[in-house]
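Have a look at this one before I ask anything.
All protein chains of the complex are present and in place, except for one that has been dropped.
Here is chain A:
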């Protein structure tokens, strides 16, 4: 009798903890979404002509002066939206990879996928003298091609996380030496332009950059979230997941395709912005305070990180007397202390 009661109590307690966790996840997601929107609005209002928030809103609803409408609609909105969407795509992609490989250091920018985009883009810039859309297209194709190559090379009677990571690093090393080689071949001005692209930059984005990225995000996010429900069992290892009824191989391939496509689209639009994919998921997971992959919070975190870093790159650095730098420099510099933090905390908790 008491045993049954105990059991019921235990079930109830577990259910309440779970509900609390889900509620916390939702709250964090909402707060992050609000923060991202706030940063986007801030990005729309700040600049050489600073517009007050009500002017920005008026411009968005088409009731402002033509000048304000031009500044907000044609100059700042594409930049801010590229930042937000690319950040979200990077964050989601990183969360999926880190969940799949079960290692906080694995993300598309570390294991060579964005390096493929970089090599293809540098070929376009330096060899063919391309600018704008062709660079983005070749970056997208480069990322997909590199990911396929890594997957094929890492496949050996099945897939394993560590082979994926190490083959990715090997492929990235070759590609980076190709990039270095091309840099010595070019005029120093072209090479420096390629370097800006390689850093990741949001300057001079137009609606033609935003549109394909937006389509990619809209198309890819639903399957990512759907497939991610299978990510939780995958975290316990292939055997456990198979035992829980997950079709491991097919599931993993689907997740990898979605994550690679997200990273490729984001890289094509914003360049290989360092560390956004890398840091977003762990930050989101820490905020949600759960064990799950926390995909949607990771996406919002990515948007917050990228737009926030762009604000720093555009406006804060000027205050301390540094010329405006590409956003990738800021995110990269943020990445270094994050690594140190990771080192100190994981050393203490002993978690891998």
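Please note the rule applied: a contact is a pair of C-beta atoms (placed from the backbone, for glycine too) under 8 Å apart; a residue touches a chain by one contact, two chains touch by 3 or more; residues count from 1.
FYI, contacts and distances are computed from a predicted model.
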Omitted chain (choose from "Iron ABC transporter permease", "NADH dehydrogenase subunit G", "RNA polymerase subunit sigma-24" or "Cytochrome b/b6 domain-containing protein") - UniProt protein name: "Iron ABC transporter permease"
Residue of A:40, A:111 or A:298 touching the missing chain in the full complex: A:111
Omitted-chain contact residue, chosen from A:27, A:131, A:148 or A:180: A:180
Residue of A:51, A:84, A:147 or A:165 touching the missing chain in the full complex: A:165
For chain A, the residues touching the chain missing from this view: 103, 105-106, 109-111, 153-154, 156, 161-163, 165-167, 169-174, 176-178, 180-181, 183-185, 188, 191-192, 195-196, 198-199, 274-275, 278, 322-323, 325-326, 328-329, 331-333, 335-336, 339-340, 342-343, 346-347, 350-352
